[in-house]
Every structure is written in structure tokens, then in C-alpha cells.
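Showing just some of the chains, left in place.
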Amino acid sequence: MCLLEQINYQLILSDIYEEIANIDYEGNVANYIPQLAKVNPEKFGIHLCCLNEGNYAMGDSNEKFSIQSISKVLSLTLAFSMMGDKLWERVGVEPSGNPFNSLIQLETENGIPRNPLINSGALVISDILVSNLVNPKADYLSFIRKISGSDEIQYNTAVANSEKETGFRNTALINFMKSFGNIKNDPETVLDFYFHLCSIEMTCKELARTFLLFANHGTLTGTGECIVSRSQSKRVNAIMQTCGFYDEAGEFSFKVGLPGKSGVGGGIVAIHPDKYSIAVWSPKLNKKGNSTKGMKTLELLTTRTELSIF
Amino acid sequence: MCLLEQINYQLILSDIYEEIANIDYEGNVANYIPQLAKVNPEKFGIHLCCLNEGNYAMGDSNEKFSIQSISKVLSLTLAFSMMGDKLWERVGVEPSGNPFNSLIQLETENGIPRNPLINSGALVISDILVSNLVNPKADYLSFIRKISGSDEIQYNTAVANSEKETGFRNTALINFMKSFGNIKNDPETVLDFYFHLCSIEMTCKELARTFLLFANHGTLTGTGECIVSRSQSKRVNAIMQTCGFYDEAGEFSFKVGLPGKSGVGGGIVAIHPDKYSIAVWSPKLNKKGNSTKGMKTLELLTTRTELSIF
């Protein structure tokens, strides 16, 4: 039990899990690359880490899955820690509105993406990391291993290569931004790095532990190392809150009320500052590309604990 | 002193006020109608209400100003309390992206505005209130007086009428939505109601007291009356967080980290759930239409208290 609030998280998660697990939610597993398409759609895992102590888990919480876009928060964090507020010269912090604005916005805003959690913004962040890391892929993996506290985290090269073969839209985006001068390196190199970031695999437990630093104002709970400042951590959370769920950021904010991020692999991670981080995994996605059971789990969690940031 | 956190708000506000008051920030007073243009640009007031006790004020905090768009949160609240989730059939909860998308989004999304805090969404909310209130203007004013605890609150009819004379864009928006069937009443009637809502005048003190209910999960601190449910209050806060500052919602979230709403009269109100509400007034607006000193005040407040929802 998480001592701070005397909430019985295990009981609440267990109830939610039972309630949701056997409902046949609509939705489809991401199928644009074979590696994601072959995942068992019925997988369902939850892991919640309280800041000071407890860990609570249900279902397939120790099984690896592709974190995909969730990686964008972590690459943002590394770039922010290296560049500080200079970062915001190359990417904004505003929500992006509906999906088909992304290209017109790049056009009218001179190749500056709206925020670092949409594809265009994550590509700019990748470009910054390629410029600033000595061995981008190796250095980034070291960073992830450090903040997750797990040396077992790996890229899935098959997934990364598969993305490359079908990534025409990302190729379009990066070349479009290059035409505005907002990509400094060779587009192929940046794309290769970006696809590797997205191919990282974690379990719910690893993912929840990795994001615990954002509930802890930027400091690792284990070692006490400060990854980003208190102010920077607040800002990363604010960006997750307003931009973390594509065209469903408002909906998530409205129903769940926590900063979070989803990925097309079916993972969702959310944090409650000063309290906990939670990762949910269920591969079936709703029409907006977010895990159906993941969204429902978090909605029930904040409703039943009567705790959200609002 | 607000007992809960042992923070000396008066000292902090006093420091911030001194620091900001005499800096000559750039910006212009809204001048599209004469009544707003003639306001003294140097006015600057702050009022903070803690949930359980203290009230802290600085400067022109007892002077009336036009709350303008801040009224949209209150009309949303009244409509939400009457209609419940049926409301969301006629207006969304997603941020709107950059300003010139409003019309194209109405076009591609069949006249359903993105959220209730942009003009199109507030017009739909006004239409709903016109349909559901017996005497719309009188009933709405009664509602505002109840939640503010002040019988002195009034519409400024001169401001409302002046808006009508220059409100061609709002006339365009409402007729465009009417063409999609998402306005049920006569456009003129709804516009008249809408311009009256925006013409309400409050002092910083009244405004902070009015919004205290959103820090208190929907319940009035004075009478204990529940205006909206705990869940509904959370949702109004979430909408303020993602949509409260036009094209600067992300920026406000990023720098301040509190749900809030601004108006072109120079007012900004923000709330920290379970802690306080705060209203700031300074008429000079930045390029995005938000009070320059108001934004700065709130940024310094959350930085110095080290308290935000993130």
C-alpha cells in the first residue's frame, strides 16, 4: 500500500483489471509493419509504481512490447537536459489541433513543428541528438538504461528496419523540414536514429519505473541523480498533458486528468506528480491510435481514487 | 497565511508585484471597441484566495474590469450542470491548434467546434443556454451572482452593444454553424446573449472568489452548494488547461502549469486544485491576446512557490 494516501492501489487495479479484461473492446492492433501486427491482441498488463514505495501489477506486466511514440518523451528529456531552453528555437510547445494540419502548419510556421511529441517534432529532437551525441544510438540506449534502472533494455532492430521500409510519411516530413533548414543532418541518418528510438522494448514494469522520474520532479528515485531540473520536469509534464495523445489529448486530459503518452504498440504511460507513475499495455487501438483498454484503465483509476491533477 | 502549505503568499505576491509593476512591458490594450480602448494601460491588480482561509491582494485588485472571454468558463459550467455529458454532442474537448484553423475545422468537422472556450464553441454554449433558460440574461446573471457571492455584478450594456457593432467575425461564425444545424435559435438572439456574457465586469477579488469553486471540486466554499459534480469540475479544469489561452495554451501550461483562462480585457484567472484561485488584471496584451503582466505574474508565482499541478 502506498503509505502517503492510504489508497489500496492493488485492490483498485485488481477490480479494474477484472472489469476490463474480458470485455471485447473494439479496435485493431497496429498492422503497418509485420512485427507489430503479429502481437497477441488480448495481451493486457498494468504496473503502478508509487513514489516512495509500493509496486502494484496485474496481468502481462512483465512482457516486453514496443514502446514506439512513448520514446518521444524520453528523447525530448535527453535533448532538453543537454540544450536547455535553446531547444524551443527549433520546436514549439503548442498542441497541434487535428492531424491533417501538421503539414500546413509546418508550411505556415517555416518548418518549426508545433511540439516535440508529434512526428515532425520528434524528428527535430532526433536531429538535435544526432548532432550532440558522440555515438547517438549507443549513447541514447545508455541514457534509457540509466533512467529505467535496467540494463536489459534493447532496440529491436527488426522493428526499426521494418519502419524504414514503410516510413514514407516520415521521410516526407523530414525532407519538408530540411527544405526549411530545420534539419541539420542527413535525413537518412536522422530517420535511422528515430526508428531505433521508437523500436525500444520495455515491460509495463520497466516503463512505469522509467517515467517515475517525472513524478519526482526530474530526479531518479534510486540514485538521487537529477536528470532534468524541477522546472524542466514540470515542463515535460505540461507538454505530455497538452500534446501526449495526438488528436485525443483533450479527451485524455478530460477523462483521465494526468500527463501521459501513448504509443501504437498499445502502451500508455501516465504520471501523477508527487504520487505515482503507471504503465498499461493492451495492443488493440481505438480510431485515434490509442490503446482502448489502456485509456479505459486510466479513466477508471482516476475516477475511483478520486485523484487527478485537476 | 494559507495554513495548509505554510507558504507566505502575501510576501511572494508583494515581491512579484514590485518586480513587475514598474517594468515597461510591451503590448497594447484591446482597442476594437472604444470601451476597452479607454482603459488605463497601467492598471495592475492581483487577488489570491486560498481554499480554506486567506485572501491576498496587491494593486488595483478592487477595480472593475471587463472579464470578456473568462465568461466562457462560467457559461460552460452552467450549461454542463444542466445538460451533463449530452453537451459533448455539440462541442468537442480538443485544443484547436493555430487560430486560422477554426473555420476550416468547422468545415471539416460539420460545424462542431473543437472546444467550448474558443469563440465558436462559446457561441454553441450560448445557444444551448438560450434554449434552456427561461430568461437567459437574467437567469445567467443570477447564476454568476450566486457563484461569486456578490450581488453587485452587472452586465455592461454599453460594452455589449459596442461588440455587436463590430462583431462581424462572430456573426460569420454563428451563421456558418447555423448552416450545419448546430445553432438552434435565431443567430441575432444568441449573439446578443453572448455579447452580454462577455460584458460582465468583476474586480480581481470577485473573479478569484468566483473561480474558487473549481479549486474546490465544484462546490461553493461559502454555502456548500454543489454547482457541478466532482467529476465535472475536474473536466472543466482539464478543458481550461488544454484550451484556455487560444494559441498560447501550451505556452501557459508549459510556463505556469495551472488550469486558467484569459480575456482581452486583460484579466487572467487560474486555479490550483485543492489550494487556491488567483485573478490578475493588467490591460496590456501580448501578440497572442493574453495579458503580458498577468502571464508573467503567474509564471513567477508557480516558480517561487514551487507548486504547480505538474
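Per-chain residue numbering starts at 1, and chain names A and B are given in the order in which the chains are listed.
In this section, a contact is a pair of C-beta atoms (placed from the backbone, for glycine too) under 8 Å apart; a residue touches a chain by one contact, two chains touch by 3 or more.
On a predicted model such as this, the values are computed, not experimentally measured, just so you know.
Undergrad: Wait, 2 copies are placed, so what's the full copy count for the complex?
TA: The complex in this structure file totals 4 copies.
The working rule: only the chains that are shown with their structure count from here on.
Undergrad: Centre to centre, by mean C-alpha position, how many angstrom separate chain A and chain B?
TA: Using C-alpha averages as centres, the distance is 31 Å.
Undergrad: Which residues of chain B touch chain A in the complex?
TA: Result: residues 92-98, 101, 105, 108-109, 114-115, 230-231, 233-235, 237-239, 241-243, 247-251, 253-255, 257, 259, 273, 302-303, 306, 308-310 of chain B touch chain A.
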